[in-house]
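With one protein chain withheld, the remaining protein chains of the complex are depicted in position.
Per-chain numbering from 1; labels A and B assigned in written order.
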Amino acid sequence: MLTSASKIEPMKALDSRFTERSKATPGIPSAISSTDAKAKEDTSSDSEDKMAAINKNLAFAKRKPELLLDGGEVVEKRKKGRPRKDKMAASVPQAAAPPPAAAVLRLPTPSLQKTFSLQVSMDPSVFLEVENDVSVVAGSKLSQLRCSRDGRDWNTLLPSSVLAAAGSSDVLAVACDDRMLSVFSCSGRRLLPAIQLATPVSALHCSAHFVMVLTAGATLSVWDAQRQKALVKNESLQTIFSGAETTVSLSLLTQQGVPIIGLSNGKSFCFSLSLETWTLIADKGDSLVQCADFRSCLPSQDAAASSGPLAVVQGRNLNAGRLASRLSSTPHHLQQSMTLAFLENQLASALTLQSAQEYRYWLLIYARFLVNEGSEHRLRELCKELLGPVHKSAASSWQPATLVGLHKRELLREVLPVIGENLRFQRLFTEYQDQLELLRTK
Amino acid sequence: MLTSASKIEPMKALDSRFTERSKATPGIPSAISSTDAKAKEDTSSDSEDKMAAINKNLAFAKRKPELLLDGGEVVEKRKKGRPRKDKMAASVPQAAAPPPAAAVLRLPTPSLQKTFSLQVSMDPSVFLEVENDVSVVAGSKLSQLRCSRDGRDWNTLLPSSVLAAAGSSDVLAVACDDRMLSVFSCSGRRLLPAIQLATPVSALHCSAHFVMVLTAGATLSVWDAQRQKALVKNESLQTIFSGAETTVSLSLLTQQGVPIIGLSNGKSFCFSLSLETWTLIADKGDSLVQCADFRSCLPSQDAAASSGPLAVVQGRNLNAGRLASRLSSTPHHLQQSMTLAFLENQLASALTLQSAQEYRYWLLIYARFLVNEGSEHRLRELCKELLGPVHKSAASSWQPATLVGLHKRELLREVLPVIGENLRFQRLFTEYQDQLELLRTK
Partner (left out) sequence: MLTSASKIEPMKALDSRFTERSKATPGIPSAISSTDAKAKEDTSSDSEDKMAAINKNLAFAKRKPELLLDGGEVVEKRKKGRPRKDKMAASVPQAAAPPPAAAVLRLPTPSLQKTFSLQVSMDPSVFLEVENDVSVVAGSKLSQLRCSRDGRDWNTLLPSSVLAAAGSSDVLAVACDDRMLSVFSCSGRRLLPAIQLATPVSALHCSAHFVMVLTAGATLSVWDAQRQKALVKNESLQTIFSGAETTVSLSLLTQQGVPIIGLSNGKSFCFSLSLETWTLIADKGDSLVQCADFRSCLPSQDAAASSGPLAVVQGRNLNAGRLASRLSSTPHHLQQSMTLAFLENQLASALTLQSAQEYRYWLLIYARFLVNEGSEHRLRELCKELLGPVHKSAASSWQPATLVGLHKRELLREVLPVIGENLRFQRLFTEYQDQLELLRTK
């Protein structure tokens, strides 16, 4: 419907409800926390570009976020004496259930708002506005979702109040009070049938054509709205919670549809879509990370620093060997082993996150480290895996591409020069260079 | 084994145990209810044809069903002073557990019968007969399943009493007292290994080569017996139950293997095989349905009325805008929005149900509605989606067929004449007509 009567004003009232969760009210555990420091960190120019690739939900308790990121665009929140926020604090939030038994994990739910709006995409420019209880028809309250896309408006009605809304340049999702989740294209078409959630929504994210829901019952689901498929199905967060005080500090959905959860204990997990399991990708309390020493292996230009979901969750803490200097007493072989284990973990994590750019970044550091340490055996292993079988055989299970869509032989081409830099490995270099040439001419 | 000694007599004793659940006995919640009105409705001639496509389980408490539908054929139950029924009432049924805690959902289980039979298919004509405890061998009781198909008999033995049996023209399934589920082809071959259920069976359905089990623990599973694959795996009904008094009033399995559950609160859900989630497809208490006004958009011949699983669960209540006349005071744009939301829901539901005929039916009503309301923007959206990209590009994610196997461009061909009826959209009509021609000649 083309309604021109009342156009959505972009900056009218950017509600922080979408990002603020669980105002700490007496008796209700604050399940989300964060730090301003991190917020500042994530706004540096490098990561901003890359965060255009990441849909993020930074949750702040008791703080006014200076920057609100959603769908990867930075939107400034104007502090205009925000009456709505007071109303939020005053009203009884629809928070978690009464103090749960130790075994029952509950995440907070957003409080119900009369109206709110948010910008979900910059290019194209897409704004959402929700107005709850806009009308009563035949005894039922109806709520309205309005969307403005490149100046074109459309709206739709929903039979229940909207608790949370999210969007990307492709899709919009709204989660209602009746625990129904609705997904629309940015042009207004309903993409999926209304999905019944088991418990109320806690967090909602969209990235590309993926939709992620975190429920109050601490389950995670991700759908591919385009292919109408479930990627992650009701995964309980119980597995990754270590204790009653642990809370969710961060939830992300990458452009590849990989969900990431950051906990208050410093650990960040992503859910591997293929292994169907939680994998640890960052741990601020992990000594291996702090002790790993690969300073001599970083790429020359610092501008090409790794950025992507892995970098975002690991933070700038990841200084190569910050503690390394303190470990001068540690036997060399031990330091080697720790660094090696760390680098291999980075590769595995980048793969799970389907972050191609970061996988290549860490692969080159890994190769340089092996060269510096003289690890011919592992270098051979690596080259052999990247090259694959020279003669195609039916029994071979070698996959020419990695799970992130990079071609293994292309990676080998990038790795070989690193190997060639060291005279010690000239023979290895030549051996694989020749085989690559052979395959190219085939 | 060809046993001709005792042929199964088709109409001998058609047991209602298969359809009657949970005789209301003191202390045990009656989990299934229904209405005669609905039964009558579903026996109208239109829906009978279409219900040949639906395997249905109408459960009646305290009533004598006049018609027993299974596998889509109508079978008359002769009231012959049914001693077995008395025996059922008198015996302690193997019903649900003692009054469960609020959180534990339990569905009733069939009571154990000495013998019962049912017709599961009309063309070809297939009858099942179960005789429990037919023999004792080496201290173990054996039960017998006999099947008569087009006059040919076969039988098999099972190590445990059979609680429930179901079948289609392709497969038979029996659920036993030891919680094992066995599936056979109608010719007598065991199709699947014995499947261990977690809790006793509550309801059992077969449709085409699909088998559906609803367990006492309120979980739903569906298998494709042909491909030996699980389509739905232990889905808990907890998600769709709204309160302690809600009960299951209907369970269906469509010819595409899509399971449908109807609840006593008027809501019907189906489980989307791709989204792996429950989706609401009918809600008798939904005002949107009653207020939607598309009377002017229905196809001319009423004989071509929509019929299929969606029509079955929504019932004949779905008069286009029955309440619409009462809403003369409702602003036009509001009525428009409600109707539009309703129609888009119908499309989404038909897709989830994989009901091609109903998808096309509602698509044409939708198109007519958009034309009548002058919604050029949405019409363009629709045409654009149905046409797809004119030039094939690798990056395109456009699928030429919908999820129900219809070709989008064929649907466009059917929609265009509807658009062309209105002079206002001549330009749109011509534009897409030309593009279709272009693609046809390519």
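FYI, a residue touches a chain if its C-beta (ideal position, glycine included) is under 8 Å from a C-beta of that chain, and two chains touch if they have at least 3 such contacts.
Because the structure is a prediction, the values reported are computed rather than measured.
Touch with the chain that is not drawn comes from one residue among B:116, B:223 or B:294, which is B:223. Among B:115, B:156 or B:236, the one in contact with the hidden chain is B:156.
For subunit B, the residues touching the absent chain in the complete assembly are 1-3, 135, 137-140, 142, 144, 152, 154-159, 180, 187-190, 192-198, 221, 223, 226-230, 233. On the side of subunit A, touch with the chain left out of the figure occurs at residues 238-240, 269, 272, 274-281, 286-288, 290-291, 323, 326-327, 330, 333-334, 336-338, 340-341, 344-345, 347-349, 351-352, 373, 375, 377-378, 381-382, 385, 397, 403.
The rule is simple: only the chains that are shown with their structure count from here on.
In this entry, subunit A maps onto subunit B through a rotation of 120 degrees when their C-alpha atoms are superposed, rounded to the nearest 5. Chain centres here are Cα averages; for subunit A and subunit B they lie 38 Å apart.
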